[in-house]
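For this view, one protein chain was removed and the others were kept in their places.
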Amino acid sequence: MNFASLFELKRMAFRSLARHKAKTILTCAAIMVSVAVYIFMDSWIAGMERESRRNIINYELGAAKLQTKMYFAKKDEMPAYETFQDWETYRDILDESGYHAAPRYVFSGTLYSATGSAPILFNAVDPTAEKRMMAYTGYVELGRFIREGEFAVALGAMTAEKLKAGIPTRPAAPELEEILASELLSAADGDFIRSCYEASETKAAGENLAEGGELRFILKRNLPTGDFDRLWGLMDAIGRNDVRISTVIDLKALPDSIRWDKWVGELWPELTGWEQALLGKLYELDEEEQLYFFTGGGEDEKAAALEAMIRAGFSGAIRHTNQVIDVKVVGMVNSPDPANNFNVGYLPLDILQDEAGMMLEGQVTELLIRDKKMGAADMTSPLENPKTIRAALERGLARRSQTLPSELDVFFWMDYMEDYLGYEAMESGSSRIFSYLLFFLAFFGISNTMLLAILERTKEIGMMRALGMTTGQLYFTFMIEAGLLGILGAALGVLLGCLINIPMVKYGIDFSGMLEELGGNIGYRVAGNFRGAWKLSTIIGSIPVAAVISSLMAFFPIRGAAKKEITSSLRFE
Amino acid sequence: MNNQGSITPSLIKIAFRNIFRNRRRTLFCIVAVGIAVFFIVLYSSLISGMLKSMHQVIQVFELGHVRAVSAQYEAESEYSPVQYPVAEGRSLAEITAAIRGIPGVKAVFPRISAMATLQESSVKHATLWGLDMAGETAVNYFNLTDRTDGLVEGRYPGNANECAVGSRFAEKTGLGIGDRLPLKTLSSQFSDKMWSPVITGIFRFDYAKLDGETIIVDLTRLQRLLLLEDASQQLIVYGDSEDSSGSIAREMKKILGEGNVVTEWKDQYWIVMMNMYQPILTSIYLIFLIVACFLIVNTVTMIIHERIKEIGMMGSLGMSRGEIVRVFFFESLFLAAAGATAGALVGGILTGIGQNFPLRWTALAGESTFAAMPAANAIFLDFSFSSLFEAWGLGVLVASLFTLFPSLKSAFVEPVEALRR
Partner (left out) sequence: MQKKITVIWALLLSLFGWGALCAQTPRAEELLRRVDQNEVYQTIEYEGEMIIEYQSRRYVKTFHAWVRGNSDSFMEFTNPEDRFTRYLKRSGRLFFYSPDTEEVIPISGHLLKESLMGSDLSLEDTVNNESLESRFNAAIAGEEVFNGRPAYVLDLNAKNRGESYPRQRLWIDRENYDLLHYELFALSGVKAKEWTLIRSEVFGARRFPVESEMRDLLRRDSRTIFIMRNVILDQPIADSIFTTRNLER
């Protein structure tokens, strides 16, 4: 087979494509649809995966955190005493280097409302910084987000509802009656409140209403903003929003004395050699009192000793002071990321600085970091690599002739998400199954059409052989033809798939309204906006894959035809 | 129209004979419809298997088909309080008997969970879970993957100072059978209860939440420890079918009266959530359907296209257009029926066998440790006749409908013209 004849065979392949126009179109269409749908589906799954990761970054963690290494090591226990100073400097440096930074002090406590209590994870935040970089701040469904300097809390909507704080969105009849019975409301106020609700017989989450349901009032969602403000004001006035935070301030402090049995049993065995030497130097045993007394030492030694005790998990090195903080609920957060809607509260960081708060005196547990160019719809950028951030911080500190304290480090959001990523792996595992199934279905579509198309031409194959075509030439011609069909179909499919994908990636389909409707107005917000994501590997890969499948599928009928007597192929129906 | 009716049987005969005239063509059509139907069956079986797995996790580990607790417990459920027994002041035995008398109730199990603080352990807090293991495992599998009682070593605790711990818990703490587990909990009477049961068994439920932080204790033993004699924190009720939960709940409400909360499994947060996500599953299903239908349509169209000459022949032999269309329609109906049957059969056999073998996420996607979602580690394909019929009907409908168009079109081609093609 020389080059010229190869060329001729290729021309033949092209020509037969043109000759069997109808069949070509049908086959092409089959491949096109398969490829387009596959691309669409794959992009959707990729989009869903991205979406959940995006939620974590934009609603919960930021892209990276500056935190003490000790906090990170003990992050499951949320050691609120593992704080650091000077976050303002770091924030300014990060700001100069193109990052947003938001300080947080995270602590746990109990929130008491007039009717109940719940364990809450409190995030003390800088409202301005938080609004700049965290997306949940845009989902304060009722009320508003907290402001600097006020003793206020924005609560997860589900918990607020449970504790009967804020505006009730679906009160049972007795709850609404109780509100209306308040002496602090005028008759006009009562009428106004009534006018904000409509009666409904629906189910609350986790509530069984087998008997047709009890009467509930559903908050009208289409009220003018001013009405919501007035409603909130009335709830404020009747004291519904007055809540009390009870917590414990944990402080690290070197104990003045340590009981002998604790020293021997709890502390000593957990220490390393040099730590034992250090503590042995700083403390002295009083045999009579059975106590080890602190005898004094340098600041560095004291700091090192304290760190050793914390590392060893020695409880005596942490002091607990009871704290009660009265705040007002000013907003209810109901974000697409459910993590923000349940037992979580947001407080202004600046109110916790002194004795009225958490005695922070400028300390925070973490600094959330995000590239300024990244928005709520984005994943992380290369700038957000923890090493890059650390380097930027160190450069900025060097300019100020400072260094980054050794106990601090930058951690990537993924470092916190071991559990979550497990879940995502499971999710994508299941979506991958669908993806595989769809791939096989598309594969069968292509192969079936191709087999059929070539088989129909057994007569033609017989004719060609009668005219002296070798088997090799036959394979070549038909497989090229099939491959061309595959490429053509797949190219069209890619085009179609991408065209569908452009709005899918850009805007997505917003199911949320429908989903919430279907949930029976139970108030759960779901991440209902499904957006695709470009997956280049699939888009590029689908063309050669389709071409190869098509050509391979041409192989079998040709082999069948080539094995037949020429005469019988010519008689083939 | 009258004579058409009498002609139809012979047309059917022609159509039937046509099928065997060209076996290759027949085979293609059957394969196309078969594969499409098979994939639809597989997909819906996978989806319903996934949902079922979630339902089971919630039913076995959390709510049963219906769960009753006291209103005060419900309000403070985050703290698992034990001082608010369900239907307080009444005898548990008597209430259990009354609930058992509700028609459709299969089993009633009291359950108690209490918070415990562990001493000298790397795991500091765990949940004591008191249940009648013998009775419960007779009704439900506790390891939903292997469909066993979940015990991997030893035995479940009896009414003594014994307990069983999860495999992950055992791993984390380094404890094993025969070891003691000193712990403290608070009784329903606000008394400190220090307890140091011996580990007699290790279980694995393939459910991270339980395998990692739960200590299983005999119900009677825990009742005594928590001073809840003849009382229980929760009542878990199983009906003959999960669909009967509504009527059972209604009756239970009457029996228990005010101050108690009766919850159906359907009202669990994640079930509601999944129901909300149903449209998305449906749209994925629709995408499948489109591709599957396209496979059928394409194949059928090509086959008809090949036979324009034949149509011309039939026309010149004096068959009316309507008759030609009907012959083709019946032919493809038979083919589609055969293909759909084949597809449903293969799909049915595969899912029928598959429902006994778990598909493990871990094998597909690595170890899953997410605890908030009630999902076990594996799902089973779900076999159901209704979904087989659904897919079958769909395959037949689409295939025969789409033959109609090309054959209608061909039938309007002049016979002479058609013969020349």
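Think of it as A and B in the order they're written, each chain with its own count starting at 1.
Going forward, contacts are C-beta pairs under 8 Å (C-beta built on N, C-alpha and C of every residue); 3 or more make two chains touch, one makes a residue touch a chain.
Predicted model, so just to flag it, every value in this text is computed and none were measured.
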Touch with the omitted chain, as defined above, among B:Ile58, B:Leu225 or B:Val272: B:Leu225
Residue, one of A:Arg15, A:Arg147, A:Lys220 or A:Arg319, that touches the chain absent here: A:Arg319
Full-complex contact with the absent chain, from A:Gly98, A:Gly265, A:Gly280 or A:Gly362: A:Gly265
Contact residue for the chain not shown (choose from B:Asn161, B:Thr220 or B:Gln355): B:Asn161
Touch with the omitted chain, as defined above, among A:Ser246, A:Thr272 or A:Ser568: A:Ser246
Chain not shown, touching residues in chain A: 110, 112, 244, 246, 249, 251, 253, 256-257, 259-261, 265-266, 290-291, 315, 319-326, 355-357, 359
Absent chain, residues of chain B that touch it: 72, 83, 117, 119-120, 124, 161, 182, 184, 186-187, 189-196, 224-225, 227
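By our rule, only the chains that are shown with their structure count from here on.
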Whole-Å gap separating chain A and chain B, where each centre is the average of the chain's CA atoms: 27
Chain A-touching residues of chain B, taken from the complex the two chains share: 22, 24, 28, 31-32, 35-36, 39, 42-43, 46, 50, 66, 75-76, 78-79, 246-247, 249-250, 253, 261-264, 267-269, 272-273, 275-280, 284, 287-288, 290-292, 294-295, 298-299, 301-303, 305-306, 359, 361, 364-373, 375
In the complex, chain A residues that touch chain B: 22-23, 26-27, 29-30, 33-34, 37, 40-41, 116, 118-119, 203, 205-208, 210-211, 343, 418-420, 422-423, 425-426, 428-430, 432-434, 437-438, 440-442, 444-445, 448-449, 451-453, 455-456, 511, 514-516, 518-520, 522, 524, 526, 530, 573
